[in-house]
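The other protein chains are all here in position, but one chain of the complex has been omitted.
Should a chain be cited, it is by its letter among A, B and C, assigned in written order, with residues numbered from 1 in that chain.
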Amino acid sequence: MKFEVKANLQYQVKNNSSIILNISALNTPHQKVISETLEVTKGVHQKEFLSSPEGNRLTSLEILNDQNLNINYSAQVNQYCEIKGYDRIKDLNIAKLPANVLTYLNPSRYCQSDKLYRLANNMFGYKKDDFDKVSALTHWIYLNVAYLSGSTDAETSAYDTVTEQAGVCRDFAHLGIALCRALTIPARYFTGYAYQLSPPDFHACFEAYIDGDWVLFDATRLIPLNGMVKIATGRDAADAAVASLFGDINFISSKISCELIDQKFEPFNQDDQSRRGVIYL
Amino acid sequence: MKFEVKANLQYQVKNNSSIILNISALNTPHQKVISETLEVTKGVHQKEFLSSPEGNRLTSLEILNDQNLNINYSAQVNQYCEIKGYDRIKDLNIAKLPANVLTYLNPSRYCQSDKLYRLANNMFGYKKDDFDKVSALTHWIYLNVAYLSGSTDAETSAYDTVTEQAGVCRDFAHLGIALCRALTIPARYFTGYAYQLSPPDFHACFEAYIDGDWVLFDATRLIPLNGMVKIATGRDAADAAVASLFGDINFISSKISCELIDQKFEPFNQDDQSRRGVIYL
Amino acid sequence: MKFEVKANLQYQVKNNSSIILNISALNTPHQKVISETLEVTKGVHQKEFLSSPEGNRLTSLEILNDQNLNINYSAQVNQYCEIKGYDRIKDLNIAKLPANVLTYLNPSRYCQSDKLYRLANNMFGYKKDDFDKVSALTHWIYLNVAYLSGSTDAETSAYDTVTEQAGVCRDFAHLGIALCRALTIPARYFTGYAYQLSPPDFHACFEAYIDGDWVLFDATRLIPLNGMVKIATGRDAADAAVASLFGDINFISSKISCELIDQKFEPFNQDDQSRRGVIYL
Partner (left out) sequence: MKFEVKANLQYQVKNNSSIILNISALNTPHQKVISETLEVTKGVHQKEFLSSPEGNRLTSLEILNDQNLNINYSAQVNQYCEIKGYDRIKDLNIAKLPANVLTYLNPSRYCQSDKLYRLANNMFGYKKDDFDKVSALTHWIYLNVAYLSGSTDAETSAYDTVTEQAGVCRDFAHLGIALCRALTIPARYFTGYAYQLSPPDFHACFEAYIDGDWVLFDATRLIPLNGMVKIATGRDAADAAVASLFGDINFISSKISCELIDQKFEPFNQDDQSRRGVIYL
């Protein structure tokens, strides 16, 4: 599918501040960036496409004067995510995992999986394999956690959400990741532009490592799983923040869009029966 | 300096378990592993020196039968850490940091720096530069946090320690890291074999990124700063655990040692006046 | 039923310390203390049977010299708890509750019910009345929380236990109370001597306010519900600690017993079908 994505971000910034942006679409064999522009208010020093350890494309901005900073990103992207069946899957062999997958078994700032072992195993441990476990926990989050704008903040973590049971996409993703890791299933945070998300915004969901693939899950059920343009992955929102702010910076506004350029789009909504999943490579 | 380090670890393990070990000395131009052996009970499948994203040397063990697992690591290492003065240091320019340093500004599982901004800035923000800030916070931890074996567990984090004010080396390191990051100073967890540590054990301290160097700090003051053989770095103990256990595994015992082979050793204990620090490359 | 209860407590105490004991059996029309003695090492100043706001019988000890403090309490008690059916119960009318019941709807140190509203209502809100709700949550705790000595400490609260799912009687009681209050059912902490508890110790469970009665529930299922000699009630363990220590005091040992003096005892174990409960007046 071909998408056009746009992000406009505005901040009020005092001098000597920095922003690390993480809003550029990934550019991989399976997600080709056809064209893109990143425009920033004049006079801001900009270093583009620093590659993070996770392979994300960061841009660092150095702002030397007080100003209203205006950031405009737009890109056209060909996205070839894959829909795949997980009918018969091999057991995870931890001793054979690559080290860059192992890291996604560790607890992280917003995904304290070490505190959820008993809970996760009591609830989902009986399921027959990892696909069923992740499907079941994603469904449980969907049923039990209320999607409530403003109910959480930048400090809210999976440990909070598992009891408070309210949050936004970021919190849904963190809880999904924490439960996966507590079940010894590697899982990571995923951000992107999302087609048909209403109201339009950046979106967060999560990937679980199943049968050698990073399979996408979204406990919010707000979007078709195959309608995303991938920006970043990381352990959690600490790694994959859209913008990391250093200095005296106030958020003013943002406007995000993700439009389909192709004629046709066949939405793939997760279906607990089908055992099929979507992979973004 | 030339050191001989040894670790003996014993576990009671049920079949189909895995262990990811992180006890091998790093091998770099400034820390040369002269010789090393890793012996594990026969029949355990062993994959050596998987390199983690942080450059640590992991060993994965796959244990297929019930057994008492016996692990023996020993190495001779030439360690050339550097003692350097930080009298005049350049300000940190975030926009110019490499992406693999930026990551150490993020909060992590055990170092929730995002919750400590006001506290850290109220306490240490007035200090004149980053070296003074890190010295001051390390000194404050030394004075206020009681070193108490058994007072904390694997879930204890900097957010706990900053108020409960008791812990072990791991907790001292986590609190140091969290306070640094809250002051916008990149900081990471550091594990190693420690000369003159009593009782002998693995040791944890932390590195702060000052003037382009990763400078070692140890708020426990239990060892000379230049007497370590480096094993690993990471965001916190979640990244750099000595052993990550998967399956039905019980710890039996450990025995660690770090002996000096050279004739002479001149201990460098941190001295708040001198503005000198130790770098492990 | 007639019981004989005994408690021996030993502490190592430095001078100028105080202990507030809460180990005396309540003396009410429905629990008659036939005889009792409280013996404390000579020279300790002792003020007996201070009545707490909750009606508990406290003893304050003032220790002026360093010593091994030895405390011996024993009592014979006639206990007339009532077993009652709750087949048809009236709805709780909050506006008509006495103020000393209202207080048990509030969150407390170890029972942060304000954080569990959604969770409690998602899990148990659909049950038809308050008796069913409390039965169901007590049963859920029994099934999901592992009884593990040493897994928790004096700071552990219901907010921890609901996710960590391990603890001792105190933690089981706190979680029961927090879930009740989150469902707008008044609930309070209950301590006592427990017949047939193995190993013998003080025991904690909880009372829920149902149809105008304080009905006893015990999610540990370790004892018959009608085999207790009541010591105290309170919001949680903060109100009803067996001993509150002020000064330099170390616990040495305790020995508790609760023997039946009567010939016969018909144990009443909670049975989710019967809708019967036990009341201690």
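Here is the rule we go by: a residue touches a chain if its C-beta (ideal position, glycine included) is under 8 Å from a C-beta of that chain, and two chains touch if they have at least 3 such contacts.
Source: prediction; values computed, not measured.
Visitor: Considering all chains of the complex, which shown ones does the missing chain contact?
Guide: Hidden chain contacts in the full assembly come out as B, C.
Visitor: Looking at the whole complex, which of C:Ser24, C:Thr41, C:Gln79 or C:Gln112 touches the chain that is not displayed?
Guide: C:Gln112
Visitor: Return the single residue from C:Asn27, C:Gln67 or C:Thr103 that touches the missing chain.
Guide: Residue touching the absent chain, from the options given: C:Thr103.
Visitor: In the full complex, which of B:Tyr73, B:Tyr104, B:Phe131 or B:Tyr159 touches the chain missing from this view?
Guide: Residue touching the chain left out of view: B:Tyr159.
Visitor: If the missing chain were put back, which residues of chain B would it touch?
Guide: Residues touching the hidden chain, for chain B, are 115-116, 118-119, 122, 144, 146, 159, 162-166.
Visitor: Please give every residue of chain C in contact with the chain that is not shown.
Guide: Contacting residues on chain C, toward the hidden partner: 18, 20, 45, 47, 50-53, 58, 60-62, 93-100, 102-103, 105-109, 112, 114-115, 154-155, 184, 238-239, 244, 246.
Here is the rule we use: only the chains that are shown with their structure count from here on.
Visitor: Quick one: which chains contact chain A and chain B both?
Guide: Touching chain A as well as chain B, we find no chain at all.
Visitor: Mind checking the centre-to-centre distance between chain A and chain C? Centres are C-alpha means, answer in whole Å.
Guide: Computed value for the inter-centroid distance: 46 Å.
Visitor: Nearest whole angstrom, what separates the Cα centre of chain B from the Cα centre of chain C?
Guide: 44
Visitor: Can you tell me which residues of chain B touch two or more of the remaining chains?
Guide: None at all.
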